[in-house]
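One structure is given below, represented as structure tokens, and several questions about it will come after.
Complex shown without one protein chain; remaining protein chains in place.
So, chain A:
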Amino acid sequence: MAARLRGPGMTRAFLGTLIAIAFSYVVIIIMRTWYDLNPVVDGFAVLELSLFLAPIGFLIGLGAFDYWFYWAAGKKTVADDHSSHGAHSWRDYFKVNTDHKVIGIQYVVTSFFFFFVGGLFAMLMRAELAQPGRQFVDPNTFNGLFSVHASLLIFLFIIPVFAGLANYVLPLMIGAPDMAFPRLNALSFWMLPLAGIMMLMSFGAPGGSFASGWTAYAPLSVTAPEGQVFFTIGVQFAGASSIATALNFLATIITMRAPGMSFFRMPLLVWANFSTSLLVVIATPFIAVSQFMVFFDRSLGFNFFNPGGAGDVLMYQHIFWFYSHPAVYIMMLPGFGIISEILAVKSRKPIFGYRMMAFSLLAIVVLGFTVWAHHMFVSGMQDWIRVPMMITTAIIAVPTGIKIFSWLATLWRGVLHLDTPMLFALGFLTMFTLGGISGVVLAIIPVTIHVSDTYFIVAHIHYVLFGGSLLTIFAGVYYWFPKMTGRMYDERLGKLHFWTTFIFFNATFAPMHVIGVQGMPRRVADFAEQWAGWNLAISIMSFFLGLSALIFAYNMIASWRGGPRAESNPWRALTLEWLVTSPPPIFNFDAIPTVVGGPYEYGVPGAVHGVLKGGAEVPQPAGATASGAGSGRGAPSAAKDEE
């Protein structure tokens, strides 16, 4: 027991958490005695300090900082210590692991856990909204449900699941043995479940969970009950995690590409994560600061948003949306990357307009910072900001349009393989276009004024985040499932999952456009009699949509346990991750591959993207688990037999 408490791991992590809480107690007692405050122990103060310190205590106990502590103390450290690299049993997934492949799976599994929790909250909300009047939950709980639903799905699902997928495949794609900062990578993962657990714990707070929406507008969030701080502080950890991952991606992409892989030979997924990481590094500090200001205002009586003390309430929205508008691209650009991979592979054609695809990503990064106030058309801000924001918002549809048309041109006369990843990619293409168009409609000021805070907004955001981001996530998970697990998923269940998702998604969210234009307000637990029919239909459809996610869950679990073994390159793709076995050997490559051509030369006779040392043959890596996968077809011959 004593050894377990000394060594890094879960036992020491829980001990660290307890020590941190005790420490918070002591600090609060000392501070309040110092300032002559009564009573000396203030429960809320202890709670708030604990929310900051307990996760740090947990991380220290888990061993996320061990190496740096050794370094700081001036001890000899081995920079290339690989003792915590790779997973040999399921227990290794509950440790601080420096292998990007293990971290990728940790990320994806954790975020899908929060996906199902967040989805469950949506089901509860739809149950409440099935009829006018009060059914199951009181209005305050309802507010809590939609707030936690949005926060979990944004901060704990969409953003990290993309980081997880990229964590797994990006170093492989650029021919790197790992990420640039493996220990930082492990730390960024472990901050994530803590943030999620914190947000869920808010349901136990006096006054219920945080209920001011995922936007947490001041002054509502400043005066809200204690549950709000679980969001305020939880976001800090999720944000720190995402900044650390982003700078890790950038450093990896810039300094660790394989020889021959110039920027314009990178797969578009790498480009997409490059752009996303830029957005994260630049924008995410703004939400961290906005929540810190809320924290200072509510807990220490500062005056950032207090008009009585010459503060400015609207300032909150400016700071918040300066992050949260770029954040919608953080939630979309990696998906663009996934779709570019899948469409080219599955239509056996080079991607259309590769350079424009890359440049349009960068254009979105730049323009993404110029549109934040279109979320504030009805906020009462200065009138002159409105029209410029409307124009920039319309302009940002241009690079997005370039991408849509390039994807369509990629499909044109391609040999389409309509399997599950491709179906999800095509589903994304149609649904995201619809969501994008309602976005352009919303850019028009008079329209926004009419439909602001109605179900039209709910429909729009779900068309871009569900029909857009989530479909790309499903596409990506199916596409890389063989690589990540070494098993094939069940194609029939995959197709069933796609069609049920696609149909019930539309059945759920399309009618919301109608009731939105008619004026049904969002974020309210009750509604007028006239929308009873629509809402009942939407609720029933949403339950079927919820059930369709269970098909996915079953398919993933069953295929991971007992699916047929995957070959190294089941999709006959060219990018480097398919040159190694499924799953890849512990250090990815025996020798770094050399890149000799573009990544999307499908159907071009004799085209090669990358070669491993000693020709294009796939090596037999030591310790590979997939039997016979090593003899998978070489990429160039696969490309040749297509035409």
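Keep this in mind: a residue touches a chain if its C-beta (ideal position, glycine included) is under 8 Å from a C-beta of that chain, and two chains touch if they have at least 3 such contacts; residues count from 1.
In this text, contacts and distances are computed from a predicted model.
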| item | value |
| --- | --- |
| Per UniProt, the name of the complex member that is left out, chosen from "Polynucleotide kinase-phosphatase", "cytochrome-c oxidase", "Branched-chain amino acid ABC transporter permease" or "Response regulator transcription factor" | "cytochrome-c oxidase" |
| Candidates A:Val117, A:Ile243, A:Leu471 or A:Ile515 - the one touching the absent chain | A:Ile243 |
| Option from A:Asp178, A:Glu341, A:Asp490 or A:Glu601 whose C-beta touches the chain left out | A:Asp178 |
| Identified contact with the non-displayed chain, of A:Leu152, A:Ile319, A:Met512 or A:Ala607 | A:Ile319 |
| Touching residue (missing chain; options A:Met293, A:Val371, A:Leu411 or A:Val477) | A:Met293 |
| On chain A, residues whose C-beta touches the chain left out of the figure | 71-74, 78-80, 82, 175-178, 180-182, 184, 243, 246-248, 250-252, 254-259, 261, 281-286, 288-290, 293, 296, 300-304, 306-307, 309-312, 314-315, 318-319, 322, 587-592, 622 |
